[in-house]
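All protein chains but one are shown at their positions in the complex.
Take a look at subunit A:
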Amino acid sequence: MSTKKIVTYAEAINEALREEMHSDPDVILLGEDIGSYGGVFKVTKGLLDEFGRDRVIDTPISEAGFIGAGIGAAMTGMKPVVEIMWVDFTLVAMDQILNQAAKMSYMSGGQTKVPLVIRTQGGGGRGNAAQHSQSLETIFAHVPGIKVVLPSTPYDAKGLLKSSIREGCPVIFIEHKMLYNQKAEIPSEEYFIPLGKADIKRAGKDITIVSISRMVHFCLDAAKELQKEGIEAEVIDLRTLVPLDLELVKKSVQKTHRLLIVHEATKSYGWGAEVAARIQEEAFDELDAPVYRVGAEDVPIPYNLNLEKETLPQVRDIVDAVRNSLYLSI
């Protein structure tokens, strides 16, 4: 009989790392302040004591340098999990991520694999302003050769991270800073969630809402409000952008005939545009309304909490967009 326990999102990730480090001595961690400090969000807490300095390596502040080192270690048989403290900092190491990690297998004709996970966290919500609040997932999803994972719950975070470490290719695993303290039940036994399988977080028949990461919770809150007016929204959590589980979205749209896409990334050129385009290409006849998108305003994230909140998508925006899709007055 399976047993359950309650953990936070941060603890779930910590468990995934600990289990994978126990099961495979080639799993090592690299990152800033991840050792004795345990990471700024305490995700790697206790791992240094348990696994020692050979496997939990505090690095200088030099993202290109230690992501590059992670790539080299991965190419030679290790399974490094590199922590980048904020997703915004990946931008100083983009050559290593997108020109190197993402292309090594292909350029070498498959001689070299890069089983590297880059763990990082993104998103707004705590007044970190424009250089510490971005949602950059689309950038990674746009370049072939790297898989893109954004878990929304403790259960997903653990199962997806364990799979990511075993995926055998570069994976960027983007956590959300506002989710670290969120608690939920997870199984006590080991489990995995495969990459590329979206999850129906709430079933419904009137409209399909596709989202990822923290916005999934906003969509669920919106669905609750809509339920009061008799609207049953189906909320799909993509969980991974690459691979993209378009089939599940299509199946849902065949049932609801309406689609809304919600992401925290800026709306223009966001991944929502890709999903919208694909659905109209592949399921045009199923649609009873245009595909709508809710995303952040096309501005850098402002510091002031009121301004930040107004800039990022809120539950109200999702409710309004659903009503719009159902041709109801807003």
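Throughout what follows, a residue touches a chain if its C-beta (ideal position, glycine included) is under 8 Å from a C-beta of that chain, and two chains touch if they have at least 3 such contacts; residues count from 1.
As a convention for this text, contacts and distances are computed from a predicted model.
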Among "Pyruvate dehydrogenase E1 component subunit alpha", "Acyl dehydratase", "Carbohydrate ABC transporter permease" or "Extracellular solute-binding protein", the UniProt name of the subunit that does not appear here: "Pyruvate dehydrogenase E1 component subunit alpha"
Absent-chain contact - pick from A:S105, A:Q182, A:S211 or A:T266: A:S105
Absent-chain contact - pick from A:G31, A:G70 or A:G295: A:G70
Hidden partner chain, touching residue among A:I13, A:L48 or A:M78: A:M78
Omitted-chain contact residue, chosen from A:N14, A:T44, A:T59 or A:T153: A:T59
Residue ranges of subunit A at the interface with the undisplayed chain: 28, 54, 57, 59-60, 62, 64-78, 80, 92, 95-96, 99-100, 104-112, 144-145, 147, 167-170
